[in-house]
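My questions all concern the structure below.
A protein chain is absent from this complex, but the other protein chains hold their places.
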Amino acid sequence: MTNPLLEVTDLRVTYPGRGFRAKATEVLHGVSLTIGEGETLGVVGESGSGKTTIGRAVLGLVKPSGGRIIFDGQDITHVSAAERRKLARELQVVFQDPYTSLNPSMTVGDILSEPLVVQGATAKDARARVRTLLDQVGLPRDAAERLPREFSGGQRQRVAIARALAPEPKLIVCDEPVSALDLSTQAIVLDLFIEIQRRTGVAYLFVSHDLSVVRHISHRVSVVYKGDIVETGPAASVTSEPEHPYTQRLLLAAPIADPIEQEKRRAERYRLLEVHRQQAEQAGAVA
Amino acid sequence: MTLYVLRRLGAGLVLALLVTLITFLLLSPSFESVVRERLGPTATPETIAGMMTELGFDRPILVQYFDWLGGVFTGDFGRSLFTSQPVAPAVAARLGVTLSLVVTALLITVVISVALGVWAASRGGVADKISQILSLVGYIVPGLLLAIVLVVVLAVNLKLLPAGGFTPFSEDPARWAASIAMPVIVLVIGGVANMAAQVRGTMIDELRKDYVRTLRTRGVSTTSIVIRHALRNAAGPALTVLSLEFIQMLGGALIIENVFALPGYGQYAFNAALQGDIPIILGITAFGVILVVVVNLVTDVVNGWLNPKARIY
Amino acid sequence: MNSLLSRPRALTRAATAALAVSAVLATAACASSPSNERPGESNGSGGGLGTAELTIAVAAPPASLDPAQLAEGEQAFIWASVFDTLLAVDQENEIQPNAAESYEYSDDLRTLTLTLRDDLTFTNGDPVTAEDVVGTLERTRTTPSPQQPKLAKVSSIEATDERTVVVNLSEPDPGLLSYFAQATGVIGDPETLDEESSTLRPVGSGPYTLADATVDGSEYVLERRDDHWNAEAYPFKTFTVRVIQDRTAAFNALQAGEIDAGRIQPQQRPQVEGAGLTVHEQEAISSLLIILADRGGELAPPLADLRVRQAINMAFDREQFVETLFQGVGAPTVQPFNPSEAAYNEDLEGTYDFDPEAARELLADAGYEDGFSLTMPSTVISQSFEPVVTQALADIGITIQWEPVPPQNTASSLASKQYPAALWFMGLNVPAREVADLYAPTGFLNPFNYEDPELTELFSSIANEADEAAQAELYQELNAFSVENALNAPIAYIGGLWATTEDVDFIPEVSVLPTVRNFGVVEG
Partner (left out) sequence: MSIEELSIDPGLAAPPRRSPFRKLLRDPQAVITASLLLVIVLLGLLTPFIAPHDPNEAQLSAINADPGTPGYPLGADQNGRDIMSRLLHSINTSMISGLIGASVALAIGITFGLIGGYFGSRLRSVTEWVFSLVMTFPGILLLIVLMPVTKGDYRFTMLIFGVLLSPGIYRIVRNLVVGVKNELYVDAARVAGLSNLRILARHVLFVIRGPIIIAAAFLFGGAISVQAGLAFLGVGSTLVPSFGAMISEGFLNLYIDPMQFLWPSVLLGVITASLVLLGNSLRDAFEGVKLKPAKIAAPKVEQVAGRAESRPSDALLEVDDLVIAYPTPSGKLNEVVKGVTLRVNAGETVGLVGESGSGKTQTAFAILGVLPAEAVIVRGSIRLEGRNLIGLSERELRQLRGRSIAYIPQEPMSNLDPSYTVGAQLVEGIRATTGLSKREARERVLALLKRVGIQDPKRTFDSYPHQISGGMAQRVLIAGAVASRPKLLIADEPTTALDVTVQAEILDLLRDLQAELDMAVVLVTHNFGVVADICDRIAVMQNGQVVESGTALEVFREPKHPYTQKLLGAILDEATVRTDPPVSAGALAGGTTR
């Protein structure tokens, strides 16, 4: 592979403590990852693991306390606000919650055209582009005139995707983009993501807690556990034959939608937990 | 906790210093005309100069301020330029009058507002209508007009209550109650309008929360849910409104004190400001700031006690 | 009483006319408390000391009770009860002996000898000696204070024996006797004068002492000293002075029976009489006038022209003023002097009748046919009269611009020389003080230090004239000069109304100094 599109090296993020003289907490302890052009890297982990923080650091929404982020050959770890604004053409986001990620008092058309206008497009061009975008994400054209609250969750997430696609970025950070959606919608939206990627060659940093979602969309997968990436590899291998004990636990904890299969998996999980317990005991005994 | 309180008090002290310093600076251009007023129309330039020197007004402003400050730290706020009364006891006495008025009004306001708010929020229907109308009336009727009507009807015509004046509680509780009855009524009506709406709103919010449902499913009685749980959680925001109300009542006591001829803090402050009685103005300002700081601190501490999650210390 | 202006009351509703009046005139709202005993009954019992009680209200707490710091006006209710004054002014404005049983001027009017009574005692039991008087006066003379300037012409004070005080003057001071009848003449106890306590609880030799029930700043309870030399002149055993700032609140207290007498407004008269109170009238206690301070024309050249000043004098329909604005309580006048005093001259009253036409002509003659504008300070004193005064002057072509002045700058506004004219009240007093304030080069109401050779001449004649009748003539001459030259523009005397319960009588005995002696007991 040539130079990756995004290269994150030894990323550390520290949140200041709340209140007087509270201790600061480090939520990322040196995370490294790369994403190539047109590639999806799935980042999977549980709540509090720091997976969302990775995405926010790449977007510049949190300040790294250490490490480097190189995007498209440019070091963007600590860029100025003006530089960061320029990056908006290349780097976009889709958030988890389609209810709060769209300004409730703006029409869909305004939401979609605003980034374009800011980047210098004329109103006319912007309108045309909004129509194209709505087509791309499968929304009716008259959607532009309406307010976000008139749409269902799945439709709103399409609006959010369209907004991310508006400047034709090279990378979209997707922060749990389907976890707030119903089961049937979830699959459709995921397929939309894949379809767009095939069409435009955009790369995704796809953050999720759901292994099956990550498996569905990712080329490669990184597993985050307590602020560290414990395992990275091709989606197929990481999600079916994980090496790290945590990934193994994660995999077996997710129930299968079939009573008989699930019973087997449960038994397997009990076995694994027993093995881990024994290992921990031995480790304790040795120490 | 102690550290937190000390830190807040320290911040309050700095605030008081700043406010008094600004007040002092603002007053300083008028020192000479105040002295002239003090000396009366026959004042000659010599007497004016003499008194300026005697009072130390001829020294640099900051020296004067720090001199005053030095006195304050030994408990000496100086004496009134006009009446020669020592500032601290004089202000304290006036504050006593106003506080006994405001605190009584506030307690009654709380009792009525909570009863009304809780009743409205947890019953709905007619209860809600009644409480909303009451609040609205309290909002709309100007306190000033109400005060005037009360005096004319209850004191002047029916002679049921004294038209004005203040009797300390320690002297005669019954007369004390009579002397503050009308001003308290005026303050309470204004206060309830605000508070009851607030309690109703937060109570409704609380009663719609998930934990209320869960408590119901465990067989906990409605009374306990409303009073022990919802009301306690609603108390925090209500308390904040209450502390604002308190500060507002302190400030708004001026007109009430005027109409009811109460020798209170607001009137005292107003007169001192009109006269340019510098030591009293400074004393009142310092007391006022400290009162506000303490009220806010108490609010926060009680809020912390009510709401463990909001404990900031 | 112009010195009352020294403390513009903290106005509760400063905008109200009468409040300004009461503030300035400072004769306070009064009342006798409804004691359990009917005052008349107790007093009537055979020449003994009265046992009635009296409660009155004043609009503001007194200033310091330190003798040097005393202010005149309604606060005299308190300090004149606590202290004896050397002399007193009676109802006819005549100086009478008081603590000093006699007084005598030397022929050159430069030495005043006062002889004290022999039965004066301080509240602590010590006898009052000439040394005490000297100590008090000497202290007042050397302390920067409101009373200090009044002793400016005193060069030395000495006690020649236990009861004799000799005051030496650097030049004659016609006002001195009236000063000694008012705040300057109180006798303090020099041993305690410099203690801080004397500002609030002074030791005096007066008929009353401040009781422990006193709450500084809001209620002053005065108990009569039954061993006072003049105790029989005071029928009230207890005299309580309550501070009620708001005039309406005081009126409410009066109606509600919490105080039994008080100053009221003319328009409140029917209400009060309907409530069974008695209303007493004082015809003139102050005069309302426009001080044409800049008669030299420094700031406002038009004022230097006699015709302009006369025109201003002719702009006011004085009768209508008194009739409508004061509801008849007061009297129209073109002269500022106390009508019951020597300087007053009835014949001068016709000098400037209301005649806007003639006034405009005079202005035209003076070259101001298009009028001119004048800036005056809008003070607590002037506020309530501004509309009508503005209107009257506008009718002859003079535009008044009122510049608001904060209360604490009321006196300064006049002294500042920023305003060529000012609408003012002058409390009525003895002529010596009135002329000094109005026309002496250093007079308070003459801020531009206007001088006129004829005036200067008159002043010096008055000062050196020992004979009272001859002095009176000189005062009249001075008055005529001021009226004819339109040095100011007097408008009206303002009177006062007192409402009392039927048990309490109002006797304006000492009209320039409000004291408890203004009240009596109605014989049952």
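A, B and C label the chains in the order they appear, each numbered from 1.
Definition applied: a contact is a pair of C-beta atoms (placed from the backbone, for glycine too) under 8 Å apart; a residue touches a chain by one contact, two chains touch by 3 or more.
Predicted model only: the values in this text are computed from it and were never measured.
**Q** Tell me the shown chains the invisible chain touches, ordered by label.
**A** Per the contact definition above, the missing chain touches A, B, C.
**Q** Who touches the missing chain here, C:I95, C:A358 or C:V388?
**A** C:V388
**Q** Consider the whole complex, including the chain that is not shown, and state which of C:T324, C:S373 or C:T456 touches that chain.
**A** C:T324
**Q** Tell me, which residues in chain A touch the chain that this view leaves out?
**A** So the residues of chain A touching the missing chain come out as 36-40, 46-47, 56, 59-61, 81, 84-89, 91-93, 95-106, 114-115, 118-119, 146-147, 149-150, 152-153, 160, 163, 166-168, 170, 179-184, 186-187, 190, 194, 197-203, 209-213, 215-219, 235-236, 239-240, 249-250, 252-262, 266, 269.
**Q** Which parts of chain C face the unshown chain closely enough to count as touching?
**A** 11-18, 247-248, 265, 267-268, 270-271, 317, 320-321, 324-325, 378, 383-384, 386-388, 390-391, 402-407, 409
**Q** What residue numbers in chain B mark contact with the hidden partner chain?
**A** Touch set of chain B with respect to the missing chain: 15, 18-19, 22-23, 26-27, 29-30, 120-125, 127-128, 136, 139-142, 144-145, 148, 152, 200-201, 203-205, 207-222, 224-226, 228-229, 232-233, 251, 254-255, 258, 269-270, 273-274, 281, 284-285, 288-289, 292-293, 306-309.
We take it that only the chains that are shown with their structure count from here on.
**Q** If you average the Cα atoms of chain A and of chain B to get two centres, how far apart are those centres in Å?
**A** The computed centroid separation for chain A versus chain B comes out at 53 Å.
**Q** With chain centres defined as C-alpha means, what is the inter-centre distance between chain B and chain C in Å?
**A** For chain B versus chain C, the centre distance works out to 39 Å.
**Q** Two or more other chains in contact with one residue: find those residues in chain A.
**A** None at all.
**Q** Show me the residue ranges of chain B that touch chain C in the complex, using the header's touch definition.
**A** Where chain B meets chain C, its residues are 30, 32-34, 36-44, 46-51, 53-54, 79, 82-85, 90, 93-94, 151-152, 155-156, 159, 162-166, 258-261, 263, 267-268, 270-272, 274-276.
**Q** In their complex, what parts of chain C are in touch with chain B?
**A** 2-3, 5-8, 10-13, 60-66, 69, 71, 144-146, 148-150, 152, 196, 199-200, 215-218, 242-246, 248-250, 252-253, 255-258, 406-412, 414-415, 437, 442, 444-445
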